[in-house]
Structure formats: structure tokens, C-alpha cells
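One protein chain is absent from this view; the other protein chains keep their places.
Each chain carries a letter (A, B and C) given by its place in the written order, and its residues are counted from 1.
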Amino acid sequence: MKKLEKIIERIVDYKYETIRIKGHSINPDDFTIIAGPCTIENRESLEEIALHLNSIGINFMRGGAYKLRTSPQDFAGLGSIAFDWLGTISEKYNLVTVSEITDSSHLDEMMEKVDILLVGTRNMLNYPLLTQIGKSGKPVILKRGMSSTVEEWLLASEYILSEGNSRLIYCERGIRTFDSITRNTYDISAIPLLRKYIPFPIIGDPSHATGLRELIKPVSLATVAAGASGLLIEAHPTPELVKVDSRQTIDLKTLTEINQLSGEIKKILY
Amino acid sequence: MKKLEKIIERIVDYKYETIRIKGHSINPDDFTIIAGPCTIENRESLEEIALHLNSIGINFMRGGAYKLRTSPQDFAGLGSIAFDWLGTISEKYNLVTVSEITDSSHLDEMMEKVDILLVGTRNMLNYPLLTQIGKSGKPVILKRGMSSTVEEWLLASEYILSEGNSRLIYCERGIRTFDSITRNTYDISAIPLLRKYIPFPIIGDPSHATGLRELIKPVSLATVAAGASGLLIEAHPTPELVKVDSRQTIDLKTLTEINQLSGEIKKILY
Amino acid sequence: MKKLEKIIERIVDYKYETIRIKGHSINPDDFTIIAGPCTIENRESLEEIALHLNSIGINFMRGGAYKLRTSPQDFAGLGSIAFDWLGTISEKYNLVTVSEITDSSHLDEMMEKVDILLVGTRNMLNYPLLTQIGKSGKPVILKRGMSSTVEEWLLASEYILSEGNSRLIYCERGIRTFDSITRNTYDISAIPLLRKYIPFPIIGDPSHATGLRELIKPVSLATVAAGASGLLIEAHPTPELVKVDSRQTIDLKTLTEINQLSGEIKKILY
Partner (left out) sequence: MKKLEKIIERIVDYKYETIRIKGHSINPDDFTIIAGPCTIENRESLEEIALHLNSIGINFMRGGAYKLRTSPQDFAGLGSIAFDWLGTISEKYNLVTVSEITDSSHLDEMMEKVDILLVGTRNMLNYPLLTQIGKSGKPVILKRGMSSTVEEWLLASEYILSEGNSRLIYCERGIRTFDSITRNTYDISAIPLLRKYIPFPIIGDPSHATGLRELIKPVSLATVAAGASGLLIEAHPTPELVKVDSRQTIDLKTLTEINQLSGEIKKILY
């Protein structure tokens, strides 16, 4: 554990710089839900989601414009136009926006049009991208690589931190194992582990962790009870109709329940 | 999923027969904590644990007499004498006892001296042993194999169920993955998955799942929030002094906290 | 590596006792092919195989009588009668027999009727069984557990060795990983690793490693080139008709080719 202890020591030294945008903030000890569509498909449903988030007190909205797909033949997002919708709508409902950055060539555009960058599991090992994000100073959520150890995840985060960007959130989203009954195996223990040793927010992504709509609610509540700083959830008014990750997207009613129950569990823990 | 659906259909048909012993019972929708030492080392500490369990309303006590150790040079339990202590002490405090069966040659003795058999992760694939337990009709907790899929786990349980023994509890205890920062990777999603489709109790073992004392509490609470029917926890008055699994054993104060917080979370869920 | 070095030191000290039966022997530096049906299904095909082995100079025949099947509804072997056929036929063709022991209750019968015991992947962690085999002194092949590290495999072997039985062969048969395009992932590097540090024979099982008939020949040759002491192969006159593991069973013509090419590669290596 010697090597790990040194890494932890360094990361503690970087100190988390509170992400504060549009009057909202994210802190390790608070609980923040970030919800929205996997991929932005049209303006109407995005607005419907924004309205709902606003109505139940969720201040952070996710929405993908560029997607990395395992096959080049799959739908890969609408690009720039999606950012424009995201911008206008989030303005209207005073929501902070989160969107995945898939390539460093999108960085300039996203610096302007998105509030928080999301580095997906496939890019946790893309150190040149992480370095550029570090230099940009932009708030960022760093997902764990699907086959990365916690130690490698922390080391990867140093590519961002060592460039002077401490507005960083870690996101556990499940790792790859021999069982594929769920999409990934959610490493719930990583959450209290990071909470204990690292003074940065750590959130969980039950959508990618399970890949199964019917498990999102219990796994979300487990994430809260484990001490997470928040959740990243794929939600949509008509989950069965979305083009990407439909099977793991929940409807807005379930999101409301998760939001409410999370609050109640959180109260018990403190 | 076709094959899995058929397995689930068969298991649903077996129907859970409520485990009811010494006035206590275990049900899928209730929440039952089973706690105690990994391995019984002496009479005094066992009594101290029993007294504590009784005082906080925990009615089920675990305690190992025969252990499977990775190396033949490690301490492998006290054998019969431990069962005698377990019997006397549990009688006194009206506790239901749970102990691991490591070999079919111990079955006769354990039929008499122990209330619930525990099949450990190494024996989930020991089908001759499972068949004998099936024939015995004895209540049994079947841990998931450390590298078994959920499907294989369900199939293994049929070796017990198909012999007519439906007093069966499933126990998730973590699976083996590429990361060893925790002892295993706890497959928390397996809990709501089984709860949804299988009408048998499913409990979680945060001790073996994490291997780290400091993570037992948050991971226990996550297990409750995920909808589990209970917990199997290694606890001891002086965890740092026990010979086996010391690093993952919690003290009695932490056990009390888990017991209390579990109850509060459980109340919210329903 | 400190812990591993100590284990290796102990195992080196046990010293391999050459397995010598019916005039045939197995040595680390030689190359021995053991072939035959996964499960013995009838006398006729077993004799056809024996005749073929004898004609191409293979002196070791495998054949299962008791099988461990993932589901209790699958065919689990013919039991005793299969041993009788194996005994008579092997006598006639002067073949050494190898059969899997699935439960310690079969040990007495197998001591008499089989030449070499095979401990399958599911039983590598069945320490009580290993201890009994150790006491029996019977030659044994210990397969690696499907999710066991090399270190754990070596430790398990000590349950046999420490009882005074040094007529032991290790068998690599693939481990469980996230990819299931082949049945397991064959850990070919384990072969030169054990050859370098452990003075016991180490053989490979390409049948279970790949699960795909069309890969058995190249993977067998790779095993030879990696320095293995031999091969364990499932072969049958009509592979497509066998009840168990049909998809990974090769025909006798392919076996002949493997036997011949192995000899040629072996010559180059020395």
C-alpha cells in the first residue's frame, strides 16, 4: 500500500476547488444529482426534462452531443446543434450543464457552451486529453476506466490536477468482469474508499453500472447509503424510445422517487 | 436471456420455505443481521459477542469451527469443541447459529449442533456437497462462488432445491476482478436483481466483499438500501486480535451502529 | 514476490516422484499426450479410441465416469460401469488411465480402478479432497481453478504434497475473464513460468482452454512450443455426436496430426 499512500498524499495536497456555477455548487459532503438524456436527440424532449429537473429541485443536467460508439455504424450524436439547445434551455431553467468530451478537437467549443466536462470511461487513459483539460481549468467529471484499478484512476486524475485544475469530480461507473448479466459490475466499495481518503467529490453512475432500468433505483439508493457525493443518471420522458442506452434510461417519475428517497437517506447518515 | 428466464421460472416454482428456528425467522422482505466471529477461537469472546447480539436485538450468530485456508499451514479452526461452545452459548441467549460446512463428512455432526449451514464461496461448485445438503433438508445459506456468474449461482442452488430443500438463502460476497484494492468486488446490483426475480431471501456479506474494516459500515448500509434481506458480518470485541480475517472484522460498537442505521433506512424504503 | 518465492522454495523441496505405470512414465522434460473422451458414453467408442491411441504411440487415455455439471439436469456420467470398461480396455492396449475424481466418496473405488486421478477446476479449492488424495499417495493431475492465481494453485498443491504425495502433475486449462469468445482464456505464460521454477510436470488442456474444436490444434502446438510437459486433450471418433463438451472435442485424425507435429517441435526446442 506504500505506493498508494503516496498517491493519496499527493492528491490530498492538490485540494478540491469547489465547483460553483450559476449559483449552484458541488461539494464532497453534499449530495448532487445530475440527470438527463444519454444523447440529446431533439429540442422538445430536452426542454421537457429541464422543466422537470427544475420542478423537483435538481440543478444539474447532463446531455450528450458527441458519443463514442463501439461500432462506427451506430448513431454518434448530433454535435454542435445539441450544444446550442443545451445552452438555451439550461439558461432558461438555470441549470448547470454536463456533457462528454470525446476528443480534444471539441475542447474550444465546449469551453464556451458547456459548464462541466465529462470524461467517459474510454478516455480515462487518454492522457493527452486529460492534460489539455487540466490546462483549460474547466470543471470536469473523470469517470473510472472500465478496466482501471482505483490506483490507476487516481494516477490518471493527476494528469488534470498537476496542470493546476482542481475542480475535479470522480465518477464510479462499474468495471468489466466475467459476468455480463448487468452491463458492468458496480464497484460500490470504491465510493466509501475515496470518500475516506480523498477530499474530492465522488459520484456514482448507476445507469452505466447496471445497464438495466429496473435496477437504477435500488442501486442509486445504495450509492447514497455508501456515502457518495452524488449521482449521474440517464433519464428521459420516454425511455423506451431513445436511440442510445434506452435499456438503462429511467423515466422522470422514477427520477423523482430517487431524488426524494436520496434526500431522506442522506438525512439519516448525518 | 432465454436460458436465464427458464432457470428463474424453475426457481420461482420451488417456493421459499420460511426458515423458522427458536422463535426467530428469516423472510425475503424482512431484514436480518447475522453476526459473530469469523472463526471461534475461545469460549469467553464468543459469550461476550452473544451477550452483545442479544442486547441489541440481533438473533442470529455466526461462528466458524472448520475453515478452508488457502495455505495448509494456516490455522483452520478448532473443530468439534467450537460447536459445543456455540451450542451452549446460543441456547443461553436464544440465538440461531450459523456455521460453515467445509466437507460432507461434517454433515452429521452439524445437523445436530448447528441451526443453519453456510456454504462458502469455495464450495458453491461442490455439487456433491450441495446435493447432500439438499437431501438433509437443513436450512442453508449459499454464498456465490468468487468467480461464478449469477446464472451459475442459481443453477448451483438447484442442486439443493431439486432435492426438496427450499429453506435456502442466497448470499452475495463479492467476486474476483482485476482490482485487489478491496478483497473482492462486491456485486451490489446482484441484490436487487435477485430480489426482483427470485422469491428467496438474499443477504450481503460486506466483510468478505471488502476485506477492509473501515468500509464495512458504508457498504452494509448500501446493502440495506439496495433492498437486501439481511447482512452477514464478521464482528468481534477485539477485532485486531483475531487470528483469521482480522483486517475485515469490525468491533461491537460499529455493529451496533450498523444495526441501528439499517433499521432506519429500511423504514424509509417501505 | 517474497511470499511467492517462499512457496516455490517449499515446493521445490517436495521433489517430484516420477509417475511410472505399466511401463510408461511422465517426466517434466518429456512430452506426454493424454487423450480420450470427455465422458465415457459406451464401450465401443472407448475401444476405438484406445486402439487408435495405441496405434500412434500415445500411452495415456483419459475418460470421465463422474462429471460435475453446472446444472443438475445435465448428463453426469455413467459411474462405475464406465470404470469397468476403462479398466478392461486399457489393460488390453496397455494404456495408463486418467479419470476425474469429483467427490471423496469415490476415492476407494478409483484407487483400484484408475491409474491417475484428475482433480478438475471446480475442486482445486476443495482442500479436504486434496488432503485425502495426498494421503492416498495416488498419482494425480491438479488442474488450476478457473479463477485461481498461480500462487493459489501452488498453495492448493501443498495440500497434496504436504501429505507425502509427490506424484503430482499441474495442468493449466484456462482462466475465466471478461471475454467469452473462447470458453476460457488460456494462460499460456503459466507454463514456462512453472517449468522454470517448479520441478514437476506441467501440462496444458487446450480443450477446456478454448472450447472450440477448430482451435485445439494450433493451441496444442503453442503449448508444446511454450515448453509444456504434455497435453490433456478430449478426442473421440465422432466428436459431433458426444453428449458432453462436443464442441471442444477433436477427431482422431486431428489428434494424430497434433501428436506428430508436437514431436517435431519438441525436437527443435532441444
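Here is the rule we go by: a contact is a pair of C-beta atoms (placed from the backbone, for glycine too) under 8 Å apart; a residue touches a chain by one contact, two chains touch by 3 or more.
Here the structure is a predicted model, which means the values were calculated and not measured.
Although it is not drawn here, the omitted chain touches the following shown chains in the complete assembly: A, B, C. Within the full complex, the residue among C:Cys38, C:Leu221 or C:Val244 touching the omitted chain is C:Leu221.
Annotation: of C:Val150, C:Ile203, C:Ala235 or C:Leu252, C:Val150 touches the absent chain (contact as defined above).
Interface note for the absent chain: among C:Asp187, C:Asp205 or C:Asp245, the touching residue is C:Asp187. For subunit C, the residues touching the chain absent from view are 4, 147, 149-151, 175, 177-179, 181-182, 185-193, 195-196, 209-210, 212, 214-215, 218-219, 221-227, 261, 264-265, 268-269.
Mapped onto subunit A, contacts with the missing chain fall at residues 68-73, 102-105, 122-123, 125-128, 131, 146-147, 152, 155-156, 158-159, 162, 176.
On the side of subunit B, touch with the chain left out of the figure occurs at residues 147, 176-178, 180.
As a convention for this text, only the chains that are shown with their structure count from here on.
Averaging Cα coordinates per chain and for the whole protein, the chain whose average falls nearest the overall one is B. Distance between chain centres (mean CA atoms), subunit B to subunit C: 35 Å. Rounded to whole angstrom, the centroid-to-centroid distance between subunit A and subunit C, based on C-alpha atoms, equals 48 Å.
Residue numbers of subunit A whose C-beta contacts span two or more other chains: 147, 177-178.
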